[in-house]
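Worksheet: one structure, shown below.
Just one protein chain is left out here, and the rest sit where they should.
Just so it is clear, A and B label the chains in written order, and each chain counts residues from 1 on its own.
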Amino acid sequence: MAQLILNGVVTGLIVALPAIALSLTFAILKFPNFAIGAMLTFAAYIAWALNTLAGVPLVAAAALTLVLFPAVTLICDSGVFRPLRNRGPITLMVASMGLSFVLENVCRLVFGNDARNFDIPLSRPLRYAGLRINYEQIVAAGVAVAALILVYLILLRSPLGRAMRAVADNPDLAAARGIDDGRVIKATWILAGVLIAASSVLVGMDRAIDPQMGWNYIIVCFAAAVVGGMGSPAGAVVGALGMGIIGELATLVVDPNYRAGVAFLAIALVLLIRPHGLFGRREIKK
Amino acid sequence: MAKKTNMPSNAGRRRVLKTGAAAGALALSAPFIRPSWAATGPIKIGMVIPFTGATGAYGPEMEKAAKLVVKAINDGGGLLGGRPVELIIEDSETNPTAGAAATKKLLDLNDVSCIIGYWGSPIAMASKQLLIDAKKVMMVSCAANPVTEQPHNGLIWRFQAKSTQWGPAGAKIMKQRGYKNIAVLAQQNPFILPMIDPFIEEFEKGGGKVTQNLTYLPEQPSYRAEVEKVFGPEPDAVFIPGLLTDFTSIVKEVYRGGFDSKICTLSIAGDANGRFLKNVGAEVAEGIDHYQPAPPLTSPNYKKFIQMMGEPEGTVFLFAGNAFDQMWVAALAMEKAGTDVSADWTKMVPEVSNPPGAMTGDGMEALKMIRAGEKVAYVGAGADCDFNDMGDQLNRSFLHRVIKDGKNEYVQTIS
Partner (left out) sequence: MIGYLTTILALVSIAALIAFALNVQWGMCGMVNFGLAGFVALGAYVTALITLQGWGTIPAVAAAVVACAVMGALVSLISVRLSEDYLAIVTLGFGEVIRLVTLNEAWLTGGAMGLPGIPRPLIDVIGDDQYETFYLVGCIAVVACVFAVLEITTRAPFGRALRAVRDDDLVASSLGKDVLILRIKAFALGGAITGLAGAMQAFQFSYIDPSQFTPIMTAYAFMAVIAGGRGSHRGLILGACSIMFLLEATRFLKDVIDVLDNAQIAAIRLILIGAGLIALLIYRPQGLIPEYRMRAPAGPRGGGDPAPDARRTGADTAKETTHPDYQMTPSPKE
């Protein structure tokens, strides 16, 4: 039981990062980014190429990915999302679907279909009070928590964060007060890029990297972000942790294959009681 | 033809009969005379294999192997009196609808004489009716039993062991290892599921017990919950029939979870031409048993095949060997029948592959012998290639290996 909860927390923390990225882009750009999975894949391949092909140690490769990948999200934004900016959420959502086809298959084109792994040794777990905790879990938890604190500081303590929240709350008012929303959008994509890059490395350590990999995370990420309330980064974290723990605990009662089903049931229930998620706010209807 | 010319007429009935007989003789001997219209074009062979989607990793090696055969045949002067072989390959996208559309394209647009490949049972299942309707030969490299179960007019040939044959072999290995309590963690997949029941039956025959039988869905973010559930009660060993990507994740999870139960799996997951070892490293992989239908490892022809594929000695191919054999058997049967009309040459498939006959694994040599009128029994790079009436392979023996110090070590061949 305790082991399951621990596992659930770690799974949740890994998912929390892209879920925050999803929530952030939703808050600022007002559309659900379906390309989040493919972006994750793409970032993981960048890290893998640096790590194995260029022979950079994983820590350095991860750091480089954190720097390089935001450039990719910015390119995606200017190539795909910016021209469609005022077309409504569904158009953007479908465009993000198209983008995920492109990103996933660029990885396939360049690196092929094989499953890839980082060049790091695996280790046996530490044992503590009957619990098994492994090295990757500690790293994942550490990185995720650090990233969460970083996001929290940026959003709540920096001028940029204030501008982002202003745009998220009411773009028109923010524009009227002289906030440059182009800059805010760029900052959002950079932040999302960093989060996605960080989680891609954690995911790559957790399992194998292959071109399909991102699809496995789309539904979980969305579930986490929705439960927490789309547009609320803190909610995304709570949502991700909750989904992780519920998912693991559910295996005690139902066939593990229905884990995803239980997660969806949770979403449906949350949405029925709170239509805008646990931490979401009702948007002002124009 | 002959019947029409035999229609009674008043004048010269005898002459008509004669022409009729002549026409009949001509029709019979047509394959051997090879009328000029047929001799001009290349012999077209289609191939449907995955390059994208979840099983995209298995397509390229099959493509490479099939192309080796095409090159060998064409360099050696082609088939049926000098016609070159043209191989047209389509992507199945690991998706039955796309696979069936590809099949239809090959049949109608390229007018192929047969279609080979078919990795993945759902794709074969969705496509097979199209081939049966078109009266074209289908050669599959997938294992699900239903592919050959319904009547198919002798058009479908399976170059892979049937799922139900895989199960008992695994059980025998685990019995020999002396395991008493084992668990099964199987991928939810039409190739793997049918092997579970025969596996359990065979294992429990020896007095052992299968304590848990869990299936998992591929393409999940993590397999932590499944691993926890199956390895938690600490069985002696776990049988994990899966595919490379998910098996890699599961084994990493087992190692990091600190579990000590032994693992037995299929070689397509636990070897995959060395990719598994490359994925997880020697220490994690230590002691994993894996098995697969045995290629004729010791034969010089198999060694030559590996060399042609550009892989180090000792590599054990499965699907590449299947593709290689499919091409050769198709070529040999066509040469033997003297035609590329599917309905005719499909009858020759057992003739060129089953004993009696001179056993050979060298396709070019087999072609020469067929041209010389000798009886051959082709021995493939993936299997012996002997078939029963249903189109399934006979006498599949399995090769059992274990991972020791970062290498795959031969243990035994199980029949």
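Quick note on the criterion: a contact is a pair of C-beta atoms (placed from the backbone, for glycine too) under 8 Å apart; a residue touches a chain by one contact, two chains touch by 3 or more.
If you're wondering where the values come from, they're calculated on a predicted model, not measured in any experiment.
Novice: Who touches the missing chain here, B:I45, B:I73 or B:I89?
Specialist: Once the missing chain is taken into account, the touching residue is B:I89.
Novice: Tell me which of A:I5, A:A49, A:L74 or A:V94 is the one touching the absent chain.
Specialist: A:V94
Novice: Which of these touches the unseen chain: B:D75, B:D108 or B:E409?
Specialist: For the chain that is not drawn, the touching residue is B:D108.
Novice: Considering the entire assembly, which residues of chain A contact the chain that has been omitted?
Specialist: Chain A touches the chain not shown through residues 26, 32, 80, 83-84, 86-91, 93-95, 97-102, 104-106, 108-109, 112-113, 215, 219, 222-223, 226, 230, 255, 257-258, 260-261, 264, 267-268, 271-272, 275-277, 283, 285.
Novice: Name every residue on chain B in touch with the hidden partner chain.
Specialist: On the side of chain B, residues 49, 51-52, 56, 59-60, 63, 89-91, 93-98, 100-102, 104-105, 107-109, 121-122, 125-127, 129-130, 133-134, 144, 146, 150, 188-190, 193-194, 215, 217 touch the unshown chain.
The definition used in the following text is that only the chains that are shown with their structure count from here on.
Novice: For chain B, which residues are in contact with chain A within the complex?
Specialist: Contacts found on chain B: 51-54, 56-57, 59-60, 188, 214-217, 219-222, 224-226, 228-229, 244-245, 248-249, 252, 255-258, 275, 278-281, 283-284.
Novice: For the complex, give me every residue of chain A touching chain B.
Specialist: These residues of chain A touch chain B: 3-4, 7, 11, 15, 105, 108, 112-117, 121-125, 127, 132, 134-137, 203, 206-208, 210-212, 215-217, 220, 247-248, 251, 256-257, 259.
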